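Attaching a single structure in structure tokens format; questions to follow.
Left out: one protein chain. Kept in place: all the others.
Just so it is clear, A and B label the chains in written order, and each chain counts residues from 1 on its own.
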Amino acid sequence: MDARQVPAPSWRRPSTDWRSDPPRGDVIVDVRNLHASFYTPDAEVKAVDDISFQAVRGRTLCIVGESGSGKSATARSLMQLIDYPGQISEGNILFSPGAGSAVQDIAAMEPTCEEIRAIRGRQISMIFQEPMSSLSPVHTIGNQISEVLEIHQGLKPRQTRERVIEELRRVGIPLPEERIDSYTFQLSGGMRQRAMIAMALIARPSLLIADEPTTALDVTTQAQILDLLAELKEQLGMSLIFITHDMGVVAEIADDVAVMRHGKIVEQGPVDQIFHDPQHDYTKQLLGSVQGGATSRNRRAKIERAAASPVVRERADPAITEVTERPLLSIRDLRMEFHTVAGGLFARRSKKKLEAVKGVSLDIAPGTTFGLVGESGCGKTTLGRCILRAYKPTSGQIFFDEAGREQVDLAALSERELKPYRARVRMVFQDPYGSLNPRMTVRQVVEEPLRMLDGVDSEERGERTAVMLERVGLKRSAMNRYPHAFSGGERQRIGMARALITDPSLVVADEAVSALDVSVRAQVLDLMAELQDQLSLTYLFISHDLSVVERICDDVAVMYFGDVVEQGAAEDVFERPQHPYTQALLSATPVTDPSARGTKGRLTYQP
Amino acid sequence: MIRFIGARILYVIPTLFAISLISYFIIQLPPGDFLTSQIASLEQQGQTLDPAYVDALRQRYGIGEPFWVQYGKWMGGILFEGDLGQSFEYGRPVTALIAERLPLTLILGVTTLIFTWVIALTAGVYSAVKQRSFADYAISTVGFIALAIPNFLAALLLAYAGFTLFGASIGGLFSPEYANAPWSWGKVIDLMNHLWIPVLVIGLAGTAGIIRVTRANLLDELPKPYVVTARAKGLPEGKIIRKYPLRIALNPFISTAGWHLPSLFDGEVIVAQVLALGTTGPLLLGALKSQDMYLAGGIILIIAVLTVIGTLMSDILLAVVDPRVRFGKA
Partner (left out) sequence: MVDQMNPAALEAPPTPRQMRKARAQLKFLDGTASQSQLIRRRYKSNPMAMFGLYLLCLIYFTAIFAGFLAPHSASSTSADHAYQPPQAVHFTLEDGFFIHPTESSTDIETLQRVFVEDPDVKIPLTFFATGDEYQLLGFIPADVHFFGTVDPDQRLYLLGADRAGADLLSLILYGGQISLSLGLIGVAVSLVLGIVIGGISGYFGGLTDTIIQRVIEFIMSIPTLPLWLGLAAAIPPRWGITETYFAITMILSLLGWTGMARVIRGRVLQSRGEDYILAAKLDGASHGRIILRHMMPSFVSHIIASMSLAVPAMILAETSLSFLGLGLRAPAISWGVLLQDSQNLQVVANAPWLLMPALAVVLTVIAFNFVGDGLRDAADPYGK
């Protein structure tokens, strides 16, 4: 391998010929032929590869793309914030804060020079994905917000306190007089992001760049933040550049859209045009992931039956799902409590009891996909792990009833008695990286569960592994490779192979596609549907993503703080939600069509 | 905050108890009862002891009684009378001997600590900020060598260099004319003139270690998102580093500062021996060699207690500096 260092180009002032062709007056930032690269010892990696776009004053431009598309590098280029060893190598970023004001070329500024520092935070502000890690944990939020005024207006912290409190109130933080002295870890995720927004807006910039600001948030919080941003944009007359991977968010907020892939813009235009008349295949693929796609077997069947004889449906339907089939899994009054011990040996010990699951009862019919939805911390993962017996539930029963076998209560079994059922109930993990041991080959990973079955020798294990790998769409030759050689989607296929190798009847998929890019996500969901048909599997699909659950699940249960607040057939729950929390959750889900924007009022749920 | 400090202080009590046990254990270690062996060696030198005096000593230290009783008497003497026992070799109370030398030890320790931190932090921060520069490599190389040189060797080399260059011993903390003089400005200045050599030597390895830790911590913090946020506000680079990543990179450093204290004392023992300093180190060494166990145990106890107090202070300092510790979130 050639280890020569690729030399980073020395700082080059881009040509000034843009002066002969200045940007239009209504354009706040005009990006022309921008190139940005990362210079590693081995190679030059092009993150942004010759892109041009314009952000119009007072409008919201969404830059949408998957991981590695260069959308974040683009956003950061606009403020000369690309991390070392990245650099803008070519092009112009023509910025004019107000109509008729002077045009500056940001691409020609050095990353640490005075001019760019005067723009940062004052003219252009930025908010980030992870408010927790994007704010300093050892400074109060008031300190961090007032700093912006100190830098740009030369004010002392004492003078700014009132203004900071005012700004915190504006972004909807309750009790701003107290919150101003809080640290980030004392605030919830949504409040942190609001504080971040207050910090970005306090100097009244003309352009706000939001880099995936809602990705780390729950759907209801996301809706609030999106609404807040739209409202503030109107109030303050800003322009907004919004970076996201989520077409739903684009439909909610964008005026204009630029779709990025592999460092290039593949398509751009007004949001209605992009959604209703997409030209590029990639755009269509991204839209497909939001606007439908794979549907579960039972629901497909139901839809087909309904189409064939709408009259019969009324009577036949309940018979299919409820009478003829006994549930594969029925959970009765399941409780799971955790005891956390605070304090140490001598300090006052405070035993805290955390009830993660509070008496849940569910039935899952064989051959169906059961969706378990809820926001982070609602106990859905704990419930899943109780079923898998990764945890021993505090009380309650988990009846597992396979055709041709005796019904057992998984909750009551000892580790030893549980062993045969470990092969019957399997799990697919969320994180395709953390769930595969980097020190084991794919074969070793996939065949591990076969070792607990008696009478499977090494040769048979190898053969079954190979067959299973082909089944999940991988090559046989993958067996001897290590996980590091695979992409996220491929790793998730390996995870599927590991789950299915024992020929289980129930698979618990805990956020199994959440970590994947939308295009890969669709492939994995298709694979799951296909395998369900072939192997007559039952899925318990745990997810926070309502759109995915709506698309693939037959039945749904909604969890809120350890309780199941509503359950039923998917179309009932999604179309006629009964519980106010479900209603709030659904109202927060982004629309899939920009023309439907604002048609569903936001509901909030306070128990 | 007050609860935190209270809990920390509560932790110190069992630690102090364990330390005193270990110290007394060491006093007890030499085979046979130490009084008999002391008397034997004194008689060998031709001295005779008043049997009544011997009996009084026997009574006082609880010789022949179980370990716990002896320990109780020893501990009782310390707690209620401030009495660490009698040094046989010097024929004086241990407390008096320690009191003579402890201030110098503390001056040496504190100066070394300050020296180490100032140099190490500056070099560590510089090294991290100018990563892969010539200065970074130079600092790392010097650090590597400093870590590998046992500090007695450093002391010897410096002493040897002084000996060959100036033709005179550079040991000691005072020039002969000040050695027994009362404290005066002249004496303080003289002390400063002598102090830098042991400070340099003792601080050497510690400095190298802290440079490495600071550099690594800061390099971990520099690419964190909150640094980008600070940059996006328009802060100048220097202020960004001082206010944000450096502040956070220092936390693990403050929390382990307590553990640097023991190594300071370790270094002090060896270096003081080589450079013939009038600190507690050589006293301890001499006491151990001549099995003057009350003196040795007393010094070990005092040094350990000082270290525990130092650790306690660094814990409290950490809580003051880092709100996450204060609110129990880290």
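In the analysis below, a residue touches a chain if its C-beta (ideal position, glycine included) is under 8 Å from a C-beta of that chain, and two chains touch if they have at least 3 such contacts.
Please read these numbers as outputs of a predicted model, since none were measured by experiment.
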Checklist line | Which residue of A:S435, A:T465, A:Q532 or A:Q567 touches the chain not shown here | finding: A:S435
Check: Which listed residue (B:L108, B:L191, B:I210 or B:I299) would be found touching the missing chain in the intact complex?
Finding: B:I299
Checklist line | Residue of A:R169, A:K358, A:R422 or A:H579 touching the missing chain in the full complex | finding: A:R422
Margin query: Using the document's contact rule, name the residues of subunit B that touch the chain not shown here.
Written below: 11, 14-15, 18-19, 22, 26, 29-31, 144-145, 147-150, 152-153, 156-157, 159-160, 163-164, 169, 171, 258-259, 261-263, 265-266, 269-270, 273-274, 284-285, 288-289, 291, 296-297, 299-300, 303-304, 307-308, 311
Margin query: Even though one chain is hidden, which residues of subunit A still touch it in the full complex?
Written below: 1-2, 341, 344-345, 388, 390, 419, 422-423, 426-427, 429-431, 434-441, 448-449, 451-452, 480-482, 484-486, 498
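What we mean here is this: only the chains that are shown with their structure count from here on.
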Checklist line | Interfacial residue positions of subunit B with respect to subunit A in the complex | finding: 3, 7, 10-11, 223-226, 228-237, 243-244, 247-248, 251, 321-324, 327-329
Next item on the list: Would you pull the subunit A residues touching subunit B in the complex into a rising list?
Entry: 76, 79, 81, 83, 112, 117-122, 125-126, 128, 130, 133-139, 147-148, 151-152, 183, 185-186, 196, 199, 342-347
